[in-house]
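Can you read through this structure? Questions will come right after.
The other protein chains are all here in position, but one chain of the complex has been omitted.
Which chain is which? They are A and B, in the order written, and residues in each are numbered from 1.
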Amino acid sequence: MKGMHLVTREGLDVAYKTEMISNAEVWKPGSVGMIAWYLQRITGVALVGYLLLHIFLIGSSLLRGRAAFDSMLSLLMGSKLFLILDLALLAAVLIHGLNGIRLILFDVGVGILNQKKIFWTAMAIALGLFAWAVVRMGPELLK
Amino acid sequence: MGSFLNVTLFRYLPGTDHSPRYETFEVPESKQMAILDVLTYIQKHLDRSLTFRYSCRIGMCGSCALFINGRSRLACRTLVDGLGTKDIHIRPLPNLPVIKDLTVDLTPFFDKYEKIKPYFIAKEDREDFYRVPEGAKERILVDKMLECITCGACFSSCTMVTTNPFYLGPAALNRAFCLIADKRDGAGAKRLRLVNGPEGVWRCHGQFNCMEVCPKKIIPTWSIQQLKKRCVFKKWMGIG
Partner (left out) sequence: MKQTMENKIGNWNAIAWLLQRLTAVGLLLFLGIHFWLLHYRHPGEVITYDSVLMRLRFQPLLLADLGLLIFGLFHALNGLQAIIQDYGFGAGGKRGLGWILLLLGLVMGLLGGFALWQTF
């Protein structure tokens, strides 16, 4: 039966080990709140990695001067793979950003009772913006 | 009713059993049967060694919280009909140590509850009573969050409780809010300090599992949001 193995944890205030069953099922994104949380965290971590890479790449290229910068940028922006990864970046930004707006609404006390509807609205907007971007980049992708 | 339920139960006695196991029982379904009825039937007729907690049978005491078909619920308030299936899986509450079978040790839960001083502390300098009119604006939210029966469903459903063993959890934080937001109570500032840390309100990221499972329709996420606001603006709100 899935999710039934034991995990041990050192007692926090006591010396003995206690055993709890693993709560794999609690982690299952059955609810909208969990789906939103997973997406926010996964896109967040991905974007951190991207940001650091981007600053390093662009920053060091700028510092190395005109020739180095121009050659790096034309290398990157010329490839199809870049365009596709770029759209993936946009998707991550849209999901993280729009769900983020949802979270800020809750932080100011707005909409908590409608948290599921607001999530789907946010994702619909993200999808809409993403579609716009795909259409706009379309000619480049198809070249 | 003629039909039978296929009930799978978690069985384990730490120290005696080598590892947990699941056992399946066939239970005849009766009208308006609740999960608690299923368990008492099994204990009475099929296996007298089955261990589980219950008391009031009417959703008031919070003793019978179990992990039933994928989420934490009160056994006495969960009707078999409502589950929509004849296959029933019952496990003890997650995030808490198992004592035997379906019984968990609630000490970690209540330790955290106690930490926030979950009782009314009168203001020292008052001689008269507060008059809080019915329907007062300041009570609207608090009154929704008062009914906690400390069943542990929310605590067991929060993955932040799982990953951070020091996190106070939704029930404790909700109780802290009820008292901090109560203008009659005199220990608001002290309690706010207790929850304003990395083991307190800042671990909540709005998963809403607590809201989904609470049998009393409490929304700890909302209480915690209110606490966060007070933590940030406490100097300006005069509770710092």
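As a working rule, a residue touches a chain if its C-beta (ideal position, glycine included) is under 8 Å from a C-beta of that chain, and two chains touch if they have at least 3 such contacts.
Just so it is clear, the model here is predicted, and its values are computed rather than measured.
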Specify the residue from the set A:51, A:88, A:113 or A:131 that touches the hidden chain.
A:51
Which residue among B:50, B:153, B:168 or B:219 touches the omitted chain?
B:168
Contact residues on subunit B toward the hidden chain run 115, 160, 163-166, 168, 193-200, 202-203, 205, 228, 231-232, 234
List the subunit A residues touching the unshown chain?
12-13, 41, 44-45, 47-48, 51-52, 55-56, 58-60, 62-63, 65-66, 69-70, 73-74, 77-78, 86, 90, 93, 97, 100-101, 104, 107, 133, 136-137, 139-140, 143
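Assume only the chains that are shown with their structure count from here on.
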Mind checking the centre-to-centre distance between subunit A and subunit B? Centres are C-alpha means, answer in whole Å.
31
Which residues of subunit A touch subunit B once you look at their complex with the stated criterion?
1, 4, 6, 9, 12-13, 18-23, 25-28, 30-34, 36-37, 40, 103, 106-107, 109, 112-113, 115
Contact footprint of subunit A on subunit B as seen in their complex
8, 10, 12, 14, 19-20, 22, 67, 70-71, 89, 91-92, 94-98, 104-105, 108, 111, 156-159, 162, 165-166, 205-209, 211-212, 219, 221-222, 225-226, 228-229
